[in-house]
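Left out: one protein chain. Kept in place: all the others.
We call the chains A, B and C, going by the order they appear; numbering starts again at 1 in every chain.
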Amino acid sequence: MGQGFTESEFMICQCARLMEDGRIVFIGYGMPQIAAILAQRLHAPRMVQMYEFGAVGSLPETPFVRFTMGGPRNCYRSLAWTNMNTIFAQAQLGMVDLGVLGATQIDRFGNINSTMLGADYKHPEKRFPGSGGANEVLTQCWRTVIVIMHERRRFVKKVDFVTSPGYLDGSPGARERAGLPRGTGPWRVVTSKALYGFDEESRQMTVLGVLRGFSVDDILKEMEFTPLVAGTMEQLEPPTLEELRVLREEIDPTRAIIGWTARE
Amino acid sequence: MGQGFTESEFMICQCARLMEDGRIVFIGYGMPQIAAILAQRLHAPRMVQMYEFGAVGSLPETPFVRFTMGGPRNCYRSLAWTNMNTIFAQAQLGMVDLGVLGATQIDRFGNINSTMLGADYKHPEKRFPGSGGANEVLTQCWRTVIVIMHERRRFVKKVDFVTSPGYLDGSPGARERAGLPRGTGPWRVVTSKALYGFDEESRQMTVLGVLRGFSVDDILKEMEFTPLVAGTMEQLEPPTLEELRVLREEIDPTRAIIGWTARE
Amino acid sequence: MDVLQAGIGEFRVEDPDQLRAFMRTEKRREMVDKVMPEAEAVRRYVKDGDYVSFDFSSFTRGPASLVREIIRQRRRHLWFAAKFTLMESTLLVAAGCLRGIDVGFMGLGNLLARAVEEGRIKVTEWTNGTLTLRHLAGAMGVPFLPTRNLLATDTLTYSGAKVVRDPFTERPIALVPAVNPEVGLVHVHQCDMYGNARCFGPGVSPLETAMASKRTIISTEEIITTDDIRKEPAKTTIPYYLVDAVVYAPFGCLPGGAQGMYEMDTEHFLEYMAASGDEQKMAAYLEKYIYSVASHEEFLEKRVGVARLLELKRQATIKEGYH
Partner (left out) sequence: MDVLQAGIGEFRVEDPDQLRAFMRTEKRREMVDKVMPEAEAVRRYVKDGDYVSFDFSSFTRGPASLVREIIRQRRRHLWFAAKFTLMESTLLVAAGCLRGIDVGFMGLGNLLARAVEEGRIKVTEWTNGTLTLRHLAGAMGVPFLPTRNLLATDTLTYSGAKVVRDPFTERPIALVPAVNPEVGLVHVHQCDMYGNARCFGPGVSPLETAMASKRTIISTEEIITTDDIRKEPAKTTIPYYLVDAVVYAPFGCLPGGAQGMYEMDTEHFLEYMAASGDEQKMAAYLEKYIYSVASHEEFLEKRVGVARLLELKRQATIKEGYH
């Protein structure tokens, strides 16, 4: 890659940019943790991190250490330490503004799969770890950001398995009819090249912006289905120097998560 | 009263005598608290007191102070401090061996009323505080002791209101059919003159013993219904000198609960 | 999953999605200073007709000063969750604040009994445990929770519970509906200005009450720094975003006690109990302790006094575990 940043760095920055200050944000394992620290350091110092392991309002220590979520460095200086049932109860009550998740597959209505690939559940071609807390997040948080690599096999017409609910079949009120909380659902999809939202009416995935240097066509050819394209396209800026400095110097100096660019 | 002890003292001692060592015992407000302290001091040092306010395994400070249940003197040196939902969950799980309760009315099948008197719920002749935790106790504890004054108006054919479930209509398996936990129900009734159990077959209240100096007839004339009478009657001993010493000197020296005898 | 029986007591079903919408727009996510006088907290957040719940008891860590302020502001038609009250129900009824009571344990005194007997106060029957479970349901954002309590009793008949056949075991089980009070009142030992609050010692349901309630008013013995909160996150009972108002109210539990800080005022309780059976005596009690003083501070100054406060603090000799 000839860019001055890695795909991971861009995705983390995009994700962080979507985290508003003064919000309660459910943080999933891995990349979302890094994005949350970045957001807190740059523009969202009063964002409240919430973890399924029970930490609320933590101010994670850096450098970030891999594998830590319930550990002392990630839960440092929390406002409260509680447990999983309490956290998901508060999400169900409507207290969590934003959730951030990874996924293996996604379809045009934002349904996500993190369970298995193949036509037959009983004989999966490939098995993945399963929902984790993803189902809760996509069910309960007011908005959910999904972070996914930009690969054709991941943007599919129909996911092999609906692990966590998007807009289902896209019909009006489909989530509400099923008993899911009103006004929730996938909000943004962050990839290594693009940013998507979902159309208010048709619930279809919609390209909102493309990383500078790429065209919409570049994006579409890496997708199995054709999304809508927003009337006004946003140009997504590469990571800024300040974002990269915080990522590389403060958060992940060993590059365990963000990786190295081809130049380095 | 010409006896060397008060009715309250006898009832407290009777109640304490029913508390076995090494058991988990749910303690209701008031007289059961005193009985539990007495039992712990005399024969049940390893009995574990449990309170709906969340204290488990407390060793209450004496002298006993009225009105205290969730307060520091009653919750002193507990093994755990938790909350009401946790306590009643543990009772529902089957962890509580014995419960001790007061009541306003009781019928031959051990159904108890602590809600209201009168034929019409909408227009009660007399209103009482309601269940409190009594319904939970009589539903969930393996055995329940009911403490009640020995008065005709309290031992009624049919309670005006079933606040907490005894053996219902006395038919075999009535509690189980209703969904109540198997093998539970009222176990003993302690009064100022007698001790009752419940017949294994007919579920009818059964006189097990009478305070020395009283006859079965003395007991029966103070009851609206006629209970069964056990084949072998137990003679209930008055409070021993040791029981009275602990009650009067250690637990309730101001006699706020146990009162004064006519002699004193 | 057939409904086998349905209680006929009065209760309200909350739409879980309307509740969520309220929580989204009305519960502030920013950490803002919420400290305000009790008069302002009650004026802002307690309206006529509200459902009001409190934690935890009349004797211990109860929000007595907030209850007095509600009476002082003469709120009307409230519905009160009497999880375990020996004083609040009577005071609120005597002051004409209540339309109804969820029972629990509704003590104490003939005045309250007569109000129910004469139909001036409505009641719905529950139990301490199921009323607290309803708060847990409200806190979880689910419309009901199952329990084996209540079954086969008149308590259930006059409650709002439903008996269904459990689809897993095919046996009867009771479902109690969630309660989401308009206002939850919780007295705490310590909190910061944003509402991150600590209760010490055992209790009924401080967190469930704060989560279930649309508005939560905290009264506190001490206000501490957020830095201190962050040093011991395990001690946080209630996080700030559930809290709408923080009222600084030292000795706010009187005549009850706050564990480790001051003991209950037994003399006051005896005075209250002597008045609790009689309308006129109770009117005098309300006048003396509530209407004739403008605030909790004036209550402490004029009706308790420094000597008594010091004596009740002195009596709180058991500190162990309350920190």
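The working rule: a residue touches a chain if its C-beta (ideal position, glycine included) is under 8 Å from a C-beta of that chain, and two chains touch if they have at least 3 such contacts.
All figures in this text were calculated on a predicted structure; none of them were measured in a lab.
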Inquiry  = In the complete complex, the chain left out here touches which of the visible ones?
reply    = A, B, C
Request  = Using the touch definition up top, pick the residue from A:133, A:186 or A:227 that touches the left-out chain.
outcome  = A:133
Remark   = Answer key for A:88, A:142, A:155 or A:198 versus the chain not shown reads A:88
Key: Contact with the hidden chain (one of B:56, B:116 or B:223)   = B:56
Message = Please identify which residue in A:75, A:219 or A:251 touches the non-displayed chain.
response = A:75
Inquiry  = Could you pull out which residues of chain C are in touch with the chain that's been left out?
reply    = 1-3, 6, 13, 15-16, 141-148, 162, 164, 166-169, 171, 173, 175, 177, 200-202, 231-234, 320-321
Inquiry  = In the complete complex, the non-displayed chain touches which residues of chain A?
reply    = 51-55, 61, 65-73, 75-78, 81-85, 88, 92, 115, 121-136, 139-140, 161-165, 168, 174-175, 178-181
Ask   = What residue numbers in chain B mark contact with the hidden partner chain?
value = 22-24, 46, 48, 55-57, 59, 75, 77-81, 86, 89-90, 92-95, 97, 142, 176, 181-183
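Methods note: only the chains that are shown with their structure count from here on.
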Task = Examine which chains touch each other and state the graph shape they make (line, ring, star, complete, other).
result = line
Chain located farthest away, centre of chain A as origin (C-alpha) = B
Task = Calculate how many whole Å lie between the centre of chain A and the centre of chain C, each centre taken as the average of the chain's C-alpha atoms.
result = 40
Ask   = Counting in whole Å, what is the centre-to-centre distance of chain B and chain C, each centre being its mean C-alpha position?
value = 28
Task = Give me the residues of chain B that touch two or more other chains.
result = none
Remark   = Among chain C residues, those touching two or more other chains are none
